[in-house]
Every structure is written in C-alpha cells, then in structure tokens.
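First comes the structure, then the notes that go with it.
One protein chain is absent from this view; the other protein chains keep their places.
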Amino acid sequence: MVPVSYYLILAAILFTIGMASFLVKRNVISVFMSIELMLNAVNLTFVAFSHMWHQVSGQIFVFFVMVVAAAEAAVGLAIIIALFRARQTLSIDQVDLMKN
Amino acid sequence: MQANPYIWQYFPLAMQILIALAMAGGMITASFLLGKHKRNKTKLSAYECGMDPVGDARGRFSVRFYMVAMLFILFDVEAVFTLPWAVIYKQLPHITGNPFFGFWEMFIYMAFVGVGLFYVWKKGILNWSNDRADL
Amino acid sequence: MHLSPLITFLLLSLLKIVVVLVITLTAVAYTVLLERKLLGRMQNRWGPSRVGPFGLLQPLADGIKLFLKEDMMPLAVERPLFVLAPLIALGCALMSIAMVPFGAPTPITVNGVTIDIGQIADVNIGLLIILGITSVGVYGIALSGWSSNNKYSLFGSLRASAQLISYELALGLSLVGVVLRAGSLRLRDIVDSQSAHGALSWNILGGFQIIAFFIYMMSAYAETNRAPFDLPEAESELVAGYHTEYSSMKFAMFFMAEYANMITVACVASVMFLGGSGSPFGHVFDHVLNNAVFNFLLPCLWFVAKVIFFIMLYIWVRATVPRFRYDQLMSFGWKFLLPIAMLNILATALAMALHSKV
Amino acid sequence: MSNNLLALLPEIILTVAGVLIMLAEPMIAPGKSRKPLGWLAILGTIGSMGAAVQQHIVTDRAGNLPITAFYGTIQFDNFSVFFHLLIACIVLAVLLASLDYFEGPVSHAGEYFALLCFGATGMMLMTSSVELLLVFIGLEISSITTYILAGFRKGQATASESSLKYFLLGSFATAFTLYGIALAFGATGSTSLAVLAMTLHSSMTPTLALLAVAMMLIGFGFKVSAAPFHVWTPDVYQGAPAPVVALMSTAPKAAVFAVLLRLLFNGAPALRGEWLLLVTILAVASMCIGNLGALAQKDVKRLLAYSSIAHAGYLLVAFTCFQADAVSAACFYTAAYAAMNVGALLVITQLGGFDEHLRSIEDFTGVGLKRPFLTALLGFFLVSMIGIPFTGGFFGKFYVFSAAVHAGHTWLAVVGLLNSGVACFYYIRLLVALYSKPAAQKEVSVGKASPVAAVALIACALGTLALGIAPGKLLNLLQRSAPTLETGPSESELQPAAVPTSAVASITR
C-alpha cells in the first residue's frame, strides 16, 4: 500500500509547479491553467488526508473545490475573452495600460 | 467475488483502457505501413472543394461557441452534484428522520439551476438563429 | 503449474476483455452492414449483396480496402494531434463497454480466484465512469477538426463539440432518475433493482422513467452524431465535417468509433431502462431449463436482443426523420430536454419521498 | 423561529433579492431603466439588516453567548452581527450611490445590482461561519462576484485588464488559502475551527498546522491586500468602476478580517507565538509599502489603493495585541475605515461619472469651487483618513495603537504613527488640490450628486463623525462581543455532523 506521504509530496510538487508556472508563464491561458493545477494539487492533498483520517469530509471538500474551480473557469474565460476583444492580445506583458 | 481485494475490481478496467488504446494505435500504424504513399501537391493541400485553399482555418468564430462551453462547465458540475444526492437519497429519510428532507434539498438546488437557465434563456444566449442577444 | 491469485485474475480478465472486444468489433462491422441493408430496404433498393451470400462479407472487404488505402496527411495539419484524434475517438468508444453487465452474475473459480464472467469490471461507480469516458470522447472530435486545419473540419468539429456537450447535460440528468431508484451507481445494482417482476419492474415501465428514457434516447442520438442530429457531418453543408481530411484507416476509425458508441449507448440504455440482462418475464421460467449454462446464456441472449432492438431503432430513425437545423438542435437540447430532465428528477424524488416510510 | 433558519436569515434574504433581480432583469426591455431593480436590492439589504438585528436580540436573550446552527458550522454572535450590519451598510451605501450611475442602452445595471447582493451574501457567510469549508465558499462567492464587478465598464480596456488581474491573482490567493485549509485538515482531521483549536492545544509539534496557518495567512493577505501581497491592488482599483472599488476595498476586506480574527484568535490561539511574528511582518510591510507607494501616485484611485494597503497594515497592528483589545480595536477600525473610504470613493463616483473623466490629482484641482458640497464631504473623508481627531479615522488609529502600546508593542505604534505622518503628505496634497485654483484653464466637466446618492454620502459622513465623537456605544458592543470569540461550538453540537458523513462513507465503500 502506498503511504500517504507520497501523495502529499506529489501534491506539494504539483502545487509548486503550478505556482512557478503562474509566475513565469506569459500567456494568460497558461497562467490560468497553472492556477487550475494548483487547485488540483490541493484536491489531491485533501483526498490523501481524508484517506489518512478515514474522514469523508475531505472528499466532500474536494467536491466543492471542483465546483468553485468550474465557476472560476467560467468567469475567467469570460474575462479573458473580454480582454482579448478589447486588446487583441493574450500576453500578460502587453496587459499594462495602467502604469501611472 | 468477495474474496478479491477491493482494488482488484479496477484492474480489468485499466486493462480494457490500455487494450482499447493499443488496438486503436495498432490500426493506425498498420494502415500507415500497409498503405502506399504517393504524395503530390493536390493531395497534400487542404481540401476545399477542389479550389486552392484560401488562407487557413485559424480565424475567429462566433462567441456563441464559447458561451456554450462556459454554460456547459457550470451546468455539468451542477449535474454531477445531483449524483451523490441520488445515491444516498434512499437513506436520507433514515438519517434526517424527514422523508422530504432530500426532496426539498434538491428542490432548492434545482430552483437555483433553473433560475440560471431561465436567465440565460431570456438573455437570448441560447438562440442561435438571430443576434438579438447582447453577448 | 501454479499462478499467484493476482496473475490468474489478470489473465482471466484479459481473456474476458479480448472476447468482448472481438465481439464488439464484429458487431460494429455488421452493424454497418445491417444499416446499409435496412436503409436499402426502406428506400426500396437492395443494399450490398455482391460480396458473399447476402453481402455478408462486405464489411471484411471494406476493412481490407481501408487498410490498404493510402493515408494522406496534408501539410497544413498539426501532425501529432491529427494522429491522436482518431486514437482518442475509437479508444474511448471501446472502453466503456467494460462496465456493462452483459449477463447475469456468474462467478466461476479458477485455482482459488473467483471471477464474474457476466461483466468485465464490476465497479461501484460504473455509471460515472461511462459518463466520464463519453465526455472524453469529445476531445477526439474537437482535436480532429482543429488539427486538420481545414475550414469544413473546423466548423464540423465546433458544431460537434457544442452539440455533444450540450446534450451531455440532458443525458447525464436523465440517468439520475434511474440512479435514484437504484440508490447506486453500480450498473449491476441498477440491473438488480429492476429484476423483481420482469418487464413490469423495468425502469421504463415500473419505474415511470419513460420520460427519462426518451430524453436519454434523444440525447444519445445527438451524442453519437446520428441522424437526425448528424449535423457535424452534414454532407450538404460541410463535405464530411470533422473528418474531411482523414483518409484510409484513420477515417475508418472515426466511423468505427461512431458505431461502437451506438452499441455502447444501446447497452447502457438496455441496462438502465430495460432491465439489462433480465428477462421480461422475470423469474417465471427459472425453474424450467435450470442449469449453469442456460443460466448464463439466457440473460446474455436477452441482453443482446435488447441491444439489437436499440440498433434497429437507430437505423429506423435515420431512415425516417429529416435532419435538424442547427439552431433548432441547440434550442431543443437546452430549452426542451434539459428542463424536462430536471423536472423528471424532481418528480421521481417526490414520488419516492411520498412512498418512503420512516 | 429555528436557529438554523435564523442563522442564515440575512444571507437568505439577500440571496432571494438577488435571484428576484436576476429573474426580473431579462423581462425588462433592453432600453428601459433598471432603477426598480436597484430599489429591490436596497430592500433586500435593509431586510438582511433587520435579520441581523433580530439575531442580535436573540443572542442578547441568550446572554451574549454564541448560537450555533447547522451542526456547528454556522455561529452567530455579536461579532458576526456586527460584521453583518457593517457589510450591509456598505452595500446599501454603494447601491444608493450607484442607482443613477449607469448610462447607455446596454448598461447591465440589473446584473450589477444582483451581483452586489450575491457578493454581500458571500461576505456575510464568511463572517458567521466557523467551518473552513463554509469560509471558503463564502470567500469564493464574494471573490467571483467582485471579479466580474471589477470589469464592469465593458468599454474600457483598463476595465477588462483590472478584472483580469484581480481574477488571476485572486484565484492564485485562493489556491494558497485552500492549500492552507487542506494542511489544517491534515493536521487536525477536521475543518471546524472549534476542533482545530482543541486539537492544536493537545498536539505537541504542530509543524503542519503552522504551515497551514502560514498558507492561509498568505491567501487572506492577498485578499486584504496586505503587503507583500498587494501587487494587484493599484491596478485593479484604477481600472474598476469607482463604486465597485468603494465596495471591494471595504466589504470583502471586512469579511476576511473577520475570518482572520476567528481563525487566529478562535482557531489557532495555540500557535499565537508563531503567527504573531508573521502578522507583525505583514503589518509593518503593509504600512510602509502602502504609504511610500502612495507618495508617487498621480491617479487618485491608485492613491486610494495604496492608502487602503496602508490601512490594512494599521488594522493588522491590532492583531498583535491582547485578545479582547485586539478584536474590538480591529472591528472598530474596520468600521471607521469602511465609513470614510466608501464615502470618499462614492464622492469620486459622483464627481467622475460613469466614464470617470476625473482621474489624476490635477483633474481634481479646483473642484472645491465648482462642487462645494461634494468636495467638503471628500475633504472631510480625507481628513478622517489622515487621522485628524473627532473623526472615525482618528479614533480608530488611536484605539488600535493604544491597544498595541497596551500589549507592549510600543515600537509598532511608533512605526504606525510615523507612517500616518507620511500618509498625511499625499492626503493633504489631494486635499489642497481640491481647494486651490485650477492651474491651466482646461474645463473639466464635474458631475453632481443625485439626491439619493447625497443621502448615502451624508450617511457616510455622519457615520465617520459619529465614530469619532461618540464611539462609546459601538465600543461597548464590540467589547462585549470580543469574548464570544473564545467560546466556539461545544462537543454536543459537533456530534450530529458525524451522521451524514458516516452515511456517505458507507456508500463510497
């Protein structure tokens, strides 16, 4: 049987990857995807812990996280489309109208 | 049956998935190997009713497709939520002591979904025939 | 020789899988033939009749031909995705069959390992997995259209994806009613929940899921891009839709995928609504032919019968109903099927609540 | 009335109002005015206030003890009631001020009102929930609505930019919060604050819990725009519509601060020694970065953004103090800040109009001569932000820093007050600009306040003044509500929660 710590470490790694790519990626969509990755890392953590504690609440939490992620995805895509229509670009670097 | 460990019931599934993919892959490679390859310009250009293709297919298309995608995300998640409820629905009366608990739960839930649907509907996101909707 | 239980188990299930897949593929091939035949008859012509007796070898011929055709890959395509697309499509189509209980539970024991030959994988979230795999199938179509970088393909695949995801909602919701009655996502339990009094306790009759049944059938037709919802490959508008650029076996694979999906849908439909492998007469005739072989074969027979019935239905509908317009298609899915499905869930829940006694 | 219903009544009322608006919105012809919907929203807000007051009455009868509902996941007490009322007031003011805010045929005003209602629901939920799952949900409801609201002026490119930035960094923060919650769950096996507290007291080496608290601090730090997690604030505030800025610079922050108070003082008092350091760092950083950053700003909304960062810093100072003091001080400061900041931004809304043609400080030069009334109000709010006595701003600072000194963190008070010294520089710059003759003769058209908006503005001003002159009443309420933080839901209330989970468990097997 695989020990819980493996899952946790995996989750931590995923989270870190997500964080890193959030910071380095330059395309809005990729940035957005890296956020999703972080969320899923969290989900993994939850599931692992809920297995460890024999508590279902963790998995329920995952459910809600997924829902919220979906809602965020919907809103986020809408915003991104709006941005694209306004600016014709998806590059973070060109989203800089507001510098004093 | 009950002798086998819980996890075993997933092994056949995994195998099925692998085999299915393998089979598909095999078909592709097989046809690639068996089929002959005589290329020429016409074959290699995109099909456009025999004309020379105009530009490529990377243009922008109606925003309605995005709309449908977003709506799908939302409604699908809502649909997913109904499944666990449906699974324990039979036991809810025994847990809560009220036979209608589960029903009202889902009623309120569906009411919210319904409101959302109604809103989208009335906003005209769903009619593809005309562009009255403000997208 | 002696094998560890796990190895035995794996080997046995491998055996099951191979058998089932072979049957499925054959079924696919002959469904094509059947369709052509029936259509021919309905349109008052012969259909394929040259190759072999009654054209029975036609599928074989087609297969060989397609294998030997040159598979062209235009320069403009995204090669990896272009190749990946049919793979996903067919793969997903062949996966979900694993959940389906095609026969009565028949445990047999081979050197200490009991295994059920009535079903490949008896998983407690079977239905969920089927739905999941179906929605993964969308990727095949979307990718194919996008990767082949051709306007017809693109529009075809866009339409197809939009259509598939739209109808997936109604499809998923229509099955909730059944889950409500069964109280489980395990297909086996769902079948058992209908086995009490034969046809009378099938969900379609005894379960008052007839509405759900129709919702399911309609959205299933859309899911499989079948007439009257076959807009993605509407020849008159889009040449061949998303697989315009495909040739030889890749093209064939989309074709097979479509028919395999039909079969899966038929299986699921019969499991969910027609009591799966249960006989319409319930346990009335159990005491007549009561031996192991019959106990295994009869249910399979019933099951196959139901599946064939559904396939016939498919063909019949294709032959009779004209194609939808795209806006009609969308509004039908969103404005009619979806609300009805939601109402159906509530109605079922209410009925059960009224009947439940604490 | 059953506690369960009462516990959620304010939220329920607001939700119903929002839903009704959403239902009514598509029915109204596109060209028509959406004002009735605005009134509906106002009605809902007032209703939820009433419900909150009812809660207060009930808790009073129960002798100021917290009352829990829904298996000990919701808890209403004077604390939550205070925040409910505060949030409701903020939303009410914003609604009143933006009734006549929209123009043009496709204004989406209806959605705006609905979103305000839903956002308020989320924030209120956060303040009254003692279960991290609910906290998370409330947080998301409020965040997602504010993401949308931030980009509400569809035309402007800056609007969509600001909403994009807010969205990306907001979700980034959410991920951190979630990870923190997950770790907390891992450390204690539960996401209920009460259980958290109990377990943490017993557990010997709470490394995991510590990590969890740190992660949550990061996440919430983003939400309250505390440095070094403040990067999004200026851009978002600059691009977002002014009334929305008025909302999202106060109400969600108030809610998150409420959560932080519950989390740190109620959930993880055992780790006080550890998180104290983190909070102190956050506080100092926010104060310094906020004020120094503001010095360089020319755009007024950017300036206010930085000032809001700084104010978050002052507020965090309160967290470093002894329990009772800290809680009431933080609450009071939140209220004071809300009153003055909402007021200021609403005045800017009225002056700038929908297209916000008044942006830089230079644009505001000499406005005082054109709109004496509005400008006087704005000046008053600025004065309060500087922390000139007899205003809420001053008493808030005074109370927070006296708490800090009382806790022995005199140096924090010194840093804070020196910062407010720096702060007054940019405030006074704006204030002076308002009242001095416009340098160039460029004619800026200045909007005027509609009567309804005027009511809201005067209400804000009176609030600010009252908090400065007669804070006694509120302080009493807060000082009485503070102790309820320590007493979470009891064992017996937690038990029923086990039943459904076990049922689900039996099924997943």
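Going in written order, the chains are labelled A, B, C and D, and every chain counts its residues from 1.
Throughout what follows, contacts are C-beta pairs under 8 Å (C-beta built on N, C-alpha and C of every residue); 3 or more make two chains touch, one makes a residue touch a chain.
Everything below uses one rule, namely that contacts and distances are computed from a predicted model.
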UniProt lists the protein of the undisplayed chain, choosing from "NuoM family protein", "Molybdopterin converting factor small subunit", "Thiosulfate oxidation carrier protein SoxY" or "ABC transporter ATP-binding protein", as "NuoM family protein"
Listed by label, the shown chains touching the absent chain are D
Out of D:Gly63, D:Gly273, D:Pro451 or D:Gly472, only one touches the absent chain, namely D:Gly472
Considering the complete complex, of D:Leu277, D:Ala296, D:Val414 or D:Leu462, the missing chain is touched by D:Val414
From D:Phe76, D:Tyr166, D:Trp275 or D:Phe398, the answer for touching the chain not displayed is D:Phe398
Per the whole complex, from D:Leu95, D:Leu200 or D:Cys424 the residue touching the absent chain is D:Cys424
Interface residues of subunit D toward the undisplayed chain are 368-369, 372, 376, 383, 386-390, 394, 398-399, 401-402, 405-406, 410, 413-414, 417-418, 420-421, 424-425, 428-429, 431-433, 435-436, 471-472, 475-476, 479
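We take it that only the chains that are shown with their structure count from here on.
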More contacting C-beta pairs: A-D or A-B? The answer is A-D
Distance in whole angstrom between the CA centres of subunit B and subunit D is 39
Residues of subunit A that touch at least two other chains are 71, 78
Shared-interface residues of subunit D (touching two or more other chains) are 504
Residue set of subunit C touching subunit B in the complex reads 5-6, 9-10, 13-14, 16-18, 21, 66-76, 83, 86-87, 90-92, 94-95, 97-99, 105, 107, 113-116, 120-124, 128-129, 135, 148-155, 158, 161-162, 165-166, 168-169, 172-173, 176, 179-180, 183-185, 239, 244-245, 248-250, 252-253, 326-327, 330-331, 334-335, 338-339, 342, 345-346, 349-350, 352-354, 356-358
Seen from subunit B, its contact residues with subunit D in the complex are 6, 84, 87-88, 91, 95, 112, 115, 118-119, 121-123, 134
In the complex, the residues of subunit A that touch subunit B are 63, 66-67, 70-71, 73-74, 77-78, 81
